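The block underneath contains the structure these notes are about, expressed in structure tokens.
Shown here: the complex without one of its protein chains, the others still in place.
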Amino acid sequence: MTSTESPVRLAMPDAPGQPTPSPDLARLYRDFENELLVPLWTEIGDLMPTSPRPDAAAHVWRWARLLEIARRSGDLVPVGRGGERRAIALANPGLGGMPYATPTLWAAIQYLNPHEDAPVHRHTQHAFRFVVEGEGVWTVVDGDAVAMRRGDLLLTPGWRFHGHHNQSEEPMAWLDGLDIPFVHAMGSAFFELGPDVVANRATPARSYAERLWAHPGLRPVSQSGPVASSPVMAYRWEHTDAALSAQLDLEAEGQPGVVAPGHAAVRFSNPTTGGDVLPTIRAEMHRVRSRAATVTRREVGSSVWQVFDGTGRVRLGGREWRVERGDLVAVPSWVPFTVTAESDLDLFRFSDTPIFEGLHAHRVQEGDE
Amino acid sequence: MTSTESPVRLAMPDAPGQPTPSPDLARLYRDFENELLVPLWTEIGDLMPTSPRPDAAAHVWRWARLLEIARRSGDLVPVGRGGERRAIALANPGLGGMPYATPTLWAAIQYLNPHEDAPVHRHTQHAFRFVVEGEGVWTVVDGDAVAMRRGDLLLTPGWRFHGHHNQSEEPMAWLDGLDIPFVHAMGSAFFELGPDVVANRATPARSYAERLWAHPGLRPVSQSGPVASSPVMAYRWEHTDAALSAQLDLEAEGQPGVVAPGHAAVRFSNPTTGGDVLPTIRAEMHRVRSRAATVTRREVGSSVWQVFDGTGRVRLGGREWRVERGDLVAVPSWVPFTVTAESDLDLFRFSDTPIFEGLHAHRVQEGDE
Amino acid sequence: MTSTESPVRLAMPDAPGQPTPSPDLARLYRDFENELLVPLWTEIGDLMPTSPRPDAAAHVWRWARLLEIARRSGDLVPVGRGGERRAIALANPGLGGMPYATPTLWAAIQYLNPHEDAPVHRHTQHAFRFVVEGEGVWTVVDGDAVAMRRGDLLLTPGWRFHGHHNQSEEPMAWLDGLDIPFVHAMGSAFFELGPDVVANRATPARSYAERLWAHPGLRPVSQSGPVASSPVMAYRWEHTDAALSAQLDLEAEGQPGVVAPGHAAVRFSNPTTGGDVLPTIRAEMHRVRSRAATVTRREVGSSVWQVFDGTGRVRLGGREWRVERGDLVAVPSWVPFTVTAESDLDLFRFSDTPIFEGLHAHRVQEGDE
Partner (left out) sequence: MTSTESPVRLAMPDAPGQPTPSPDLARLYRDFENELLVPLWTEIGDLMPTSPRPDAAAHVWRWARLLEIARRSGDLVPVGRGGERRAIALANPGLGGMPYATPTLWAAIQYLNPHEDAPVHRHTQHAFRFVVEGEGVWTVVDGDAVAMRRGDLLLTPGWRFHGHHNQSEEPMAWLDGLDIPFVHAMGSAFFELGPDVVANRATPARSYAERLWAHPGLRPVSQSGPVASSPVMAYRWEHTDAALSAQLDLEAEGQPGVVAPGHAAVRFSNPTTGGDVLPTIRAEMHRVRSRAATVTRREVGSSVWQVFDGTGRVRLGGREWRVERGDLVAVPSWVPFTVTAESDLDLFRFSDTPIFEGLHAHRVQEGDE
């Protein structure tokens, strides 16, 4: 490989402690390039900063705008084999135009017209759907038809065949969350096509999975042992809402339960392990009482928040946005994050925290800096 | 220690392969006794059988009879400090009169008159209550008042202060399950007295614990990490019943879920680990459809079953009993067990299986021998 | 079952808080007996003491005496099929003559004459051998010939076929440790005969197992994943001695490592988990510098110590014994234990601690009461 071919481009550093440029030094740097080598001393500041300096930026996408664009896509762009999904991904402004909400997380609005199918496939990427409004679509996961309704979290763990079909007369849009950027960076993506149409056309209110698993503290004896992804598959809003209300009621009675004053939160969990719903993705729902604020918090890893109901203000490392139903917020690693509620405010959150916890690399800092 | 004091008593074995008795041999056996020694070759058949030969016997206690005796105890024997509980334990006929249902498990009927208190204490033994009928008592665990109603499973994990009070005009009886025999054998019992009267006189329909924890697949973010005993504390019949019905409905629809044809079963579980509710005790509810039978099964370790509803026949290693509501069945280690339902039959079961699973010592054999 | 047959024998308690005897009360107590019931209020003091009150006693057996008796057994009693082993077990004076060193642990001296075989069998009980003196026997575990030499710990995890053969011109005695009492109490004993003679007559210095596994921090790539019992199989004295010496050297250099001043200790461990060598048995070697003493310690569960070298004094809950090479000490649950070294003192220890740790039931108290 010659110098002109090498992707390595080096400038000799002009910094205290670095040698005076000389022909020998110039030759050395050219040889670094030729041999596909990069000296640490020119890069250490970027590679090994004092604390995380993510490329990703804090950013807010507006649901109203996303929905309008999704509707136009619904008019103009078909869904089917090849493109696979009418999903439009958030592209973090710091990540060079890649369809990545954060370095690890994909977030997209998916849109299905009345009586449309999204064809069946499977992939190693883990996925979920969260419904901020609407209903009428069933996602069919390994043959199990899972209704999608406002407030529900629906799982599609990796390597399960799944398609969606809209059985109603209305279009439906929802949030897709996946670990596509992480899997892409790690080189662990596998993908396989299934049938073009979703075979199971049933429209049950509850899936087989939740009928078997969504009972508090109870598990079927026929299915023992831990599994890597939650078998619950569908977390219904009625339960989430009740759990959040209960925490605020307990607070009013002087009992523990809330995360902080006026701030209730539940984590969607895998009942076979007590851990996260998916190996790479944490999902939570937060409720902040009107006029309350969360404790400012920063943590290693990134997350995406979506306003489910109410209005409030999000502060992210010096910037602030007013947010309302459906708005999506990308939170990069180690950026301080605070939410203040203008009304009672419900927020869905997903993050890559399980990756860090599993590697003993998670760090959290709470309170003002 | 002289021979007359030693607890060791040996007979010289008269078996093929054993030496002819002689004065030297007799002197050797006397020295074994004197020195507190026992040769393996005289004991190996008992100590190391081909398969488990438990001292405990299969046995059935009748609820009607227990209840009648408990009522008379309620008339004659006070409850209070010192005796601590009006609890009457099953004494397995093979265990020498000890108050042990099996070598590891304690099972008792506890009885509380109207407006009586059982005083507060705590102990390292793990406990639960299961209610086959009645209501009106609250068990208060570390200050949290837990209502007891038909079909409910209520936990008292080890080392939590707890007392009970009957706030109603009716007496109430229920099943207490503990690991007293195991803890006694292992020498790990600690006990501490609390107040004589239960301070919290509230009678809420739901405890703080279940308001925080009894939501399917959801856990409070404020309480992360695994804990050794389930934080759910109260497993309500409405959920258990719904989970069992769902399994039989799924079976009728051709979907998996039941343990075997006509046999649904749920395990009460710890949502922070996916494991058993208590470190030493497994608890399950089984439902057998009318005229169906369970697969004959034997396993290492012991269990106690209580009929919750319906009638049926229990076969235990060659013996058979007809059972009805409230009847209690002790199942020793490795004894084949089958239930046949005469009507729709619900059974509560608890066992010491977690001990064996944790030690990689669990064995199960299913089907006829 | 009539009253005369029932094993339950109750005396009406004559204690504060108990009712005055009456014909009705007498009838109630007779019905308890008849129905195989035992009231808690008559038993709670024994069953649920304030802290452990083990039946087992602290006791010391003298190696010189054990060896002399073992030799006479070697002269008088053959070893072979049926009796299986010429093993003579310690019978704790508090355990009613049962061949139990403690409620969970079996400890025996095993003796094999020159050119004798102990026939092949397997059982679910976990076993180890520890060699206080002598050599010349190979224990063959699933076909792998494991030499036994002074200071070595040799494992026979449950359900592995094993036999021993003495290939030398000298008899050999060693310590056998098993979980026989625990397995017997739990009803989990299985046993199977193998060949009468040990097929593998090889006498290698090192077993296959240790050639594959006994390298510090290295494991064969061909055998990944955790296994329940340590695959090392043989822990050689040279390594144990070096590890203990290193700790005392580090102490002399002001570095951490020892358990307490003058007290080094290593735990034999399973390199695939970092945990104990056997699911139910912990094994350790301790070295106490001449004139040093261990910190007084009591803990839940029981243990057996054997002096490997040197002399010292053992204090056990108020009693004290002078001990020397080979002497065996039974330590019941929660009895304070201290060793003081008269010379440099090496002690082997095994205990049932893994059972308690796995069940979150372990408690330790250090220092004077």
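Note that the chains are named A, B and C in the order they appear, and that numbering of residues resets to 1 at the start of each chain.
Methods note: contacts are C-beta pairs under 8 Å (C-beta built on N, C-alpha and C of every residue); 3 or more make two chains touch, one makes a residue touch a chain.
Quantities reported herein were computed from a predicted structural model and do not represent experimental measurements.
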Just list which of the chains on display the missing one touches.
A, C
Of C:Val8, C:Ile180, C:Val232 or C:Val329, which sits in contact with the chain we cannot see?
C:Val232
Of the candidates C:Asn92, C:Gln247 or C:Thr280, the residue in contact with the absent chain is C:Gln247
Spell out the interface residues on chain A facing the chain that's missing from view.
1, 6-9, 15-19, 22, 24-25, 28, 31-32, 35-41, 43-44, 47-54, 56, 59, 61, 65-66, 69, 72-73, 75-78, 80-93, 95-99, 103-104, 108, 123-125, 158, 180, 183-192, 228, 279-280, 300-302, 332-334, 352, 354-356, 358-361, 363
In the complete complex, which positions of chain C touch the hidden chain?
208, 210-222, 224, 226, 230, 232, 235, 239-240, 242-243, 246-247, 249-250, 255-259, 265-274, 277, 284, 286
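Throughout what follows, only the chains that are shown with their structure count from here on.
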Which label fits the chain touch graph of this model best, line, ring, star, complete or other?
line
Taking shared residue numbers divided by all residue numbers at the interface, is the value for chain B and chain C over half (same) or under half (different)?
same
For chain A paired with chain B, centre-to-centre distance based on mean C-alpha positions, whole Å:
44
Distance from the CA centroid of chain B to that of chain C, rounded to the nearest Å?
29
In chain C, the residues touching two or more other chains are none
